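What follows is one structure encoded as structure tokens, with my remarks underneath.
Apart from one protein chain that is not included, each protein chain of the complex appears where it belongs.
In order of appearance the chains are A, B and C, and numbering begins at 1 in each one.
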Amino acid sequence: MINLDELNQFVRAEIVPLEQRFLQDGFGAVLPAVEHVRTMVQQRGWWCPPMPVNLGGMGMPLTEFAHVSEALGRTPIGHVCFNVQAPDIGNMELLHGHGSTAHHADWLAPLAAGRTRSCFAMTEPEFAGSNPVHMATLARDTGDHYEITGHKWFTSAADGAAFAIVMAVTNPDAAPHLRASQIIVPMDAPGMTIVRNIKVMGEPGEGWASHAELLLDRVKVPKTNRIGAEGAGFTLAQERLGPGRIHHCMRWIGICERAYALMCERAATRALAPGRMLGEKQSVQHAIADSRAEISAARLLVLDAAEKIEKRGQREARIEIGMIKYFVAGVLQRVLDRAIQVHGALGVTDDTPLSYWYRHERAARIYDGADEVHKNVVARHELRKFGLDVRSEA
Amino acid sequence: MINLDELNQFVRAEIVPLEQRFLQDGFGAVLPAVEHVRTMVQQRGWWCPPMPVNLGGMGMPLTEFAHVSEALGRTPIGHVCFNVQAPDIGNMELLHGHGSTAHHADWLAPLAAGRTRSCFAMTEPEFAGSNPVHMATLARDTGDHYEITGHKWFTSAADGAAFAIVMAVTNPDAAPHLRASQIIVPMDAPGMTIVRNIKVMGEPGEGWASHAELLLDRVKVPKTNRIGAEGAGFTLAQERLGPGRIHHCMRWIGICERAYALMCERAATRALAPGRMLGEKQSVQHAIADSRAEISAARLLVLDAAEKIEKRGQREARIEIGMIKYFVAGVLQRVLDRAIQVHGALGVTDDTPLSYWYRHERAARIYDGADEVHKNVVARHELRKFGLDVRSEA
Amino acid sequence: MINLDELNQFVRAEIVPLEQRFLQDGFGAVLPAVEHVRTMVQQRGWWCPPMPVNLGGMGMPLTEFAHVSEALGRTPIGHVCFNVQAPDIGNMELLHGHGSTAHHADWLAPLAAGRTRSCFAMTEPEFAGSNPVHMATLARDTGDHYEITGHKWFTSAADGAAFAIVMAVTNPDAAPHLRASQIIVPMDAPGMTIVRNIKVMGEPGEGWASHAELLLDRVKVPKTNRIGAEGAGFTLAQERLGPGRIHHCMRWIGICERAYALMCERAATRALAPGRMLGEKQSVQHAIADSRAEISAARLLVLDAAEKIEKRGQREARIEIGMIKYFVAGVLQRVLDRAIQVHGALGVTDDTPLSYWYRHERAARIYDGADEVHKNVVARHELRKFGLDVRSEA
Partner (left out) sequence: MINLDELNQFVRAEIVPLEQRFLQDGFGAVLPAVEHVRTMVQQRGWWCPPMPVNLGGMGMPLTEFAHVSEALGRTPIGHVCFNVQAPDIGNMELLHGHGSTAHHADWLAPLAAGRTRSCFAMTEPEFAGSNPVHMATLARDTGDHYEITGHKWFTSAADGAAFAIVMAVTNPDAAPHLRASQIIVPMDAPGMTIVRNIKVMGEPGEGWASHAELLLDRVKVPKTNRIGAEGAGFTLAQERLGPGRIHHCMRWIGICERAYALMCERAATRALAPGRMLGEKQSVQHAIADSRAEISAARLLVLDAAEKIEKRGQREARIEIGMIKYFVAGVLQRVLDRAIQVHGALGVTDDTPLSYWYRHERAARIYDGADEVHKNVVARHELRKFGLDVRSEA
């Protein structure tokens, strides 16, 4: 258990003050300070809450971690201070649930301890991310080894990672959903190259805060590096989505709450003319009121989904998991847009975290499946209740 | 306790089939059938759930009745079949909480029993409804009596009502919020005239389903007809708002769910061409997916507000009570609009209830305070937390 | 030429005052007054401007009539006073362009003179209106005659019409776009029945202001009643769309301008409290400012389309004709919605024309092809320029 008031106070006192260093000078510049905070977090016993105690975590259930993820989401470097940042936490959950004993010892333990970082290489530039069974990276079976060749991008946090979990086709002749496997590939394996940190929304970033383009040219790894069964790659990718969605959405709620507080504070303290405050304008009041209602509704929807995952399992909750993706991403974008508008010129500078989120969370409507895809999935599920089975999406 | 599955089944089997009579021919035409359903409701022990048992009700708490109100909201004549229709249920709650013993015997008992109907006369055509302390109807104190003169409109359900609760100025020299009182006025009192049932959105309506313009010309009523203290009219009006808001919002959720089901059913069964169904269109799927997420979020927000009212009292929950007004009204309008669009030409006919709701629930963004007013209230409350006290709304 | 200032003044002085009679009591009640205005219009030489002089009109080109249609659109009964109301003006244009000499004498002349009314029977309840080649009404060739059997609805203004132009399949084995023909059917032909005036948005209406459901049971008409070639029905229907779209869209612009003026007037004259006017609220000001910009932009887009039709022909202008449909319909709905909100309770009554338009122009996004269909058409046309030929719409 983490007391949320204490946690929020910790975030305000210890992490938010580091933000400007990150926003102005990048991840490398703030990293020493982040490491210092990580030590404080471990001392308080708050380290990596979703991981089990034997891995240094707290064994915290999803519905409880949801609130922690919100609290950490209030600053762009919150999650990384608690070692629950994407994609590492997702990789930890995957390895914990489906990795072998050797995987646990070699890759999971140091990752959970925060001694290494990792990445997840799935998306390919030549194929639409909205169709995850459509890829070209091939893992050729050479007996004891796979020889992997392919082209990936948007491999977040590859820069400085110890290993990648690579989605690659191992069974090219199987049905589309049974073709790929997930394979652990050390980043220093011969043939594995970071082509570039892609310049995304104005900055290539560095370290954890980056998105790489990778080339894999006949990279050899032992077949024991495969996670789970051969051909299970897509199924495992689906499985990480449920809890991951809750993490993400609650992080977005945290962003929303921070943007909301910044907006209210600006409105309450900025003078338009002597004695006439910005917050007296009805358009500003409506930006506040609409945001307040939307954020509160969004949080309830996410918590409801988390509860359903816990009570009924991910499969039964898949509509809820789909809905929160596009609903919360929409709220996030509107709240950030309003907060920027209320800040005026200050809002487009990097003197507040609003610009960072406005830029980098634009992708919230795109990654993990574009909103349009999730809407199709939800609607087709609903239509089946009324007797229509839409096979080919339109 | 009402089993919700049974209730939904009852609504589908007994009330929905009466809808077309109401939509095509009006309230008078469907009234005999409604009376028949009311008898069935009483026999099942489901009568007027929020009223106490000694008044024939079930003493049902707000958080539980919320779900009942949703179930009844799925048809325009659901609430009236359970004697929980506005404005009667609000008047019952007011009389129950603040009426004298005589009021209980004379007015509340027959109302709760469904033997009479009532109305609530507050809005005046010459004054903005968004400013409820601004009115001209005057109750002159003549010793034992009040002599009331004024002009009211949007007095819903006045046609056929036994009495009106009239908001009138009794203390013209008091502070604005302390000027008015609420007074019971029999509809057959000399000087009380229904000028017309206002033609609203294409129909004047009749009986319960109408909105009257009233003239009060020196209407005499005993001072004992006043509810609560002199000058308490505005305070009492505020008090009825909290539970009333939950009733309304859950009714709107019920409307949304019905519209949603109609939309899905149409999408699943309407052919665009042989073998090509409407529901295969992505724009229709997105209408469904957006509606599903918005309705679910809206319901959670209303239930959360109801819980806060019950746990912390109406005063502490006033932000939540304000938020659900504009948030749910917005969802309601969008869902109805999408459901109509998916129905095409059928959607604008009165062959479904969609047109009725599209027309008559347009007022949801206006009555009980326009959305803009509630947004101002919520924002000003929030801004106070940040140190800004906005007095005059802008 | 019609001087627009004079025309606007005429509409304000002679037609707008009749509006309330129409809105409260229906088309029959206002008809005598409309007939009186029609006489005045003829005396001024303003009768039926798009028709040629020999038919009593003015031979006015489309780009000029566009402005007239806007001026008349400011009141629901404007067009009918000038004998340019839909569907009659569309039928006149069709008969004038493609009718035989006998059609001109028998049907067009009395119609253009305003001595008769007509209707256009195309839509069928069992088939999606968005797919106009999909219909069941069959005109069986019996030698000299067609024997027509079918089911139509949304046949606007059938009540009291002298004849219908009926779209019916004459060539069931032809390609889909070549199956149907347009055939003149007298309303008093044996076997032609008006089942009902459909109750649309709260009212069945009457006379010109109605939408009928029709049954044709082996209705016999001479084959000479067919307009144009056998199988040309769909092509002729397309052809009427271009000028008809301009008429409709400029009428919508007229509605927008009237709603805008009502909104401004209400904002400028309604007190929220002594000395504090509604128009001082920023939300009201933004409703006005957004509407002003959208209406002005919409008008320019329609006038640009009209010019392209005149200069390059309807085929070359088909993207413009498609775009104005959904763009202007969207503006129309938003402007009406804002005008109602600014009016508060008054806005939902029929004491202004806002409610009438809010209700009956909801269909603007549905009739003549739902907005979604036109968007698909525009996009597919644009995508062809980039090398993608989308055949089956998604």
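Note that contacts are C-beta pairs under 8 Å (C-beta built on N, C-alpha and C of every residue); 3 or more make two chains touch, one makes a residue touch a chain.
Source: prediction; values computed, not measured.
Novice: By the document's own contact criterion, which visible chains does the hidden chain reach in the full complex?
Specialist: Hidden chain, whole complex, touched shown chains: A, B, C.
Novice: So which of A:I198, A:L215 or A:A261 would be touching the chain we can't see?
Specialist: Result: among the candidates, A:I198 touches the missing chain.
Novice: Tell me which of B:T137, B:S156, B:S283 or B:S296 is the one touching the absent chain.
Specialist: B:S283
Novice: Out of C:C48, C:C81 or C:L301, which touches the unshown chain?
Specialist: Residue touching the absent chain, from the options given: C:L301.
Novice: Since one chain isn't shown, list which residues of subunit A touch it in the complete complex.
Specialist: Touching the chain left out of view, subunit A contributes residues 23-24, 123, 125, 128-131, 134, 153-154, 198-203, 270-273, 278, 281-283, 340-341, 344-351, 355-356, 358-359, 362-363, 365-367, 370-372, 394.
Novice: In the complete complex, the non-displayed chain touches which residues of subunit C?
Specialist: Answer for subunit C: residues 264-265, 267-269, 277, 279-282, 284-286, 288-290, 292-294, 296-298, 300-301, 304, 319-320, 322-324, 326-327, 372, 374-376, 378-380, 382-383, 385-388, 390, 392-394 touch the chain left out.
Novice: Spell out the interface residues on subunit B facing the chain that's missing from view.
Specialist: That gives, for subunit B, the contact residues 281-283, 286, 394.
The rule is simple: only the chains that are shown with their structure count from here on.
Novice: Taking the mean of each chain's Cα atoms, which chain ends up nearest the overall Cα mean?
Specialist: Closest chain centre to the overall C-alpha centroid: B.
Novice: Between copies subunit A and subunit B, are the contact residues mostly the same numbers or mostly different, with half as the line?
Specialist: Both copies, subunit A as well as subunit B, present the same residues to each other, with over half of the numbers appearing on both sides.
Novice: Hey, how far is the Cα centre of subunit B from the one of subunit C, in Å?
Specialist: One centre to the other, that is 37 Å.
Novice: How many Å are there between the centre of subunit A and the centre of subunit B, using C-alpha atoms for each centre?
Specialist: 43
Novice: If you look at subunit B, which of its residues touch at least two other chains?
Specialist: 281-282, 372, 394, in rising order.
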